[in-house]
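For this view, one protein chain was removed and the others were kept in their places.
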Amino acid sequence: MSEDSLLLRPDREVGIVGYGAYVPRYRLPASEVARVWKEGQDALPVEEKAVPGLDEDVATMSIEAARNALKRAGIEPRLIRAVWVGSESHPYAVKPTSTIVAEAIGATPHTQAADWEFACKAGTEAIQAAMGFVGSGMARYALCIGMDSSQGRPGDDLEYTTGAGGAAYVIGPKEQSLAYIEGSYSYVTDTPDFFRRPGQHYPQHGHRFTGEPAYFKHVLTAGQRLMDELGYKAENYTYAVFHQPNAKFPLKAGQALGFSKDQMKAGLLVSVTGNTYAGSSMLGLTNILDQAAPGDRVLLVSFGSGAGSDAFSLVVTDLIEERRKRAPLTQDYIARKKYIDYGLYVRFKKKLEMH
Amino acid sequence: MRDVSIIGIGQTKVGEHWEKSLRELAVESLQVAMADAGIEEADALYVGNMLGGEFAKQEHLGTLIADFAGLRGAEAFRVEAACCSGAAALRQGYLAVASGLHDIVVVTGVEKMTDALGCITAAGLALAADGDYEASQGLSLVAVHALLMRRYMYEYGAANADFAMFAVNAHRNAVGNPHAMFRQPISRDAFEKARMVADPINLLDSAPVADGAATVVLCPAGRAREFNEQSIRVTASAVATDSVALHDRRDPLFLESAYLSAQRAYRQAGVGPADIDVFELHDAFTIMSALSLEACGFARRGEGFKLAQNGDISLEGPIPICTMGGLKARGNPVGATGVYQVVEVVEQLRGQAGPNQVKGPRLGMAQNIGGSGATAITHILAVPN
Partner (left out) sequence: MDMPRHWRLKDQRYNLVGTECLSCGAKQFPPRPVCPDCHSKEVQPLTFSGQGEVYSYSTVFQAPLGYEEFIPYTVALVKLKEGPLVTAQLTDVDNDEVRIGMKIEMVTRKLREYGEDGVIVYGYKFRPIGWY
């Protein structure tokens, strides 16, 4: 590759050997948030969001997504040499989620394990690292997970959308991939649009500052730059999936890049799952892989506040049809739901301060 | 092996003894028993207790109580077998006398549960279950028995209400026992409407947490007359075990430990179920009453609960159980319960059961069970010829 190319691509081609989704069972309708905080009168940015049960957290959700990915990959877990979990809501501030997942899937002890963070792109950056890990020949397979159980301050608009869920990907050689990665690109600046200091329970978000200078600047630049480097345009893609903090932002970004609503439909889950943060674009991708045909090209652009976007261009292979059947589909998780009201939500998310 | 007799009994009232400590309760019952036997000294003291360490932060109870009871220097140690620690201590005392090693042996069961509160009590009792594979899964001992009861109900077509008379009978008998914790009768209706603790076990189906101490004094049968005209012979003492965890049982709906223990006891005493006039069984929950009756040969499998429905278990029936209130209404200070059961059989055999007196009993059986059926210790007592 020429020194002027900004494309992130290893010498040996790699791709997705297995993928798995996870969305918890409980749903809080956005109308419930509006009922409690706005007397039922507000524009609802999503229909409903997924809420984890009392016995769930990023570790347990990651374990299930990883098991699904392994089922699809059909490989011995001991061949996974890196287990990487990206999240904004790791169960411990110090003590990795990745070792719990690695142990639970049988990848220990001969494995690299690490937790990643960068707001909502904590999972996609692990995929980029895995591309290098696998593409360099250091390891045959690496497992990357983006998963969150996000928290919104009660009464804040974020409460409508802070959801739970995510996805796991086994990265391996192109020859074994159900979708191979043509290339990746990251666009990063120091932009404090949304952040949380240690010891604080809820994040601060910059309201309109999170839009143009943050989400759009990074998503659009990363998406465009990747396509330029690869010599593609929107019409070369069957699908496009973007980070989804709400339903409006990804549609607006996609349209600015030349994508149609049809191209973005399959990847857009935020209305029924809420914003799954580090899981967001990765979960959207699982829904795409659940229905894509061999030869379909997919653009994925994540966004993490702080800020940065990771973009990937993928092509689905012949292996997709047989592999997708081996584990529950994303729509199976989405269809599995039990509604809760705001009161149970407060209990589940431990928002009550016990004095 | 020598024959063994009980020459003295003593018990405290069962209840919430906020003002009395473990050692005070034990010594109180000890003093009554030793006075009943007319003794001032003893060769050995065995103390049955399950949760002294956990709730009162006191282990080393055998020695502590011996000292405070005025028996410093005697052989003494605590015996533990979860909820059948009391009967285990009695077993130890029986062996000490039967072997010829000691002549005057005191056995005390004591428990002080009210020093722990709420869910700590439940966590303590769960120590009788498998810690790594039952308690860690969030089960209390009630929940373990609830799993047992629900499967029993499923296999034998029994309903919750079918067990009511076990509780009703126990409470009815407690009215006439001045040492009992709950001396009010309860109705079938109240049982059927009681709040669930772990379904299908409700509040009126579970023996209450309590404080109490009971003591018996043993000596070789050949010397019993020196101490008490109304000595009672221990004609059998037998222990059997099964798995601790309910899920490890070969047949979860059969109390194998109770069966084996009873069989060994019957053989030792040369008797069968038909000879038993009084049965103080381990009614921690009504399901255990039903299963105990089945395991000990008083009912066929799956029919134990029918003995409650048809009144066979009442004082007037062919197999009176819980004659002084049982664990349910006299109370269940766990490590002491096994000794209370024996004290009550002695009262019956001596004719000292007051309003609860069963007519002319000659043989009584006491069976104390640890956990959900992990350990069973059976004693058969007889009026000497």
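Some notes on this structure:
By letter and in written order, the chains are A and B; residue numbering begins at 1 in each of them.
Rule of thumb we're sticking to: contacts are C-beta pairs under 8 Å (C-beta built on N, C-alpha and C of every residue); 3 or more make two chains touch, one makes a residue touch a chain.
Because the structure is predicted, anything quoted here is derived from the model rather than measured.
Checked against the hidden chain, the listed residues B:V4, B:V107, B:L246 or B:A366 yield one contact partner: B:L246. When the omitted chain is restored, the residue from A:L28, A:I63, A:I181 or A:M227 that touches it is A:I63. Considering the complete assembly, chain A touches the hidden chain via residues 25, 53-57, 59-60, 63-64, 91-92, 100, 103-104, 106, 328-329, 332-333, 335-336, 338. Summarising the interface, chain B meets the missing chain with residues 119-120, 122-123, 126, 130, 132-140, 142-144, 146-148, 150-151, 154, 195-201, 243, 245-248, 252.
Going forward, only the chains that are shown with their structure count from here on.
One inter-chain figure worth recording: chain A and chain B are separated by 60 Å, centre to centre, where each centre is the mean of the chain's CA atoms.
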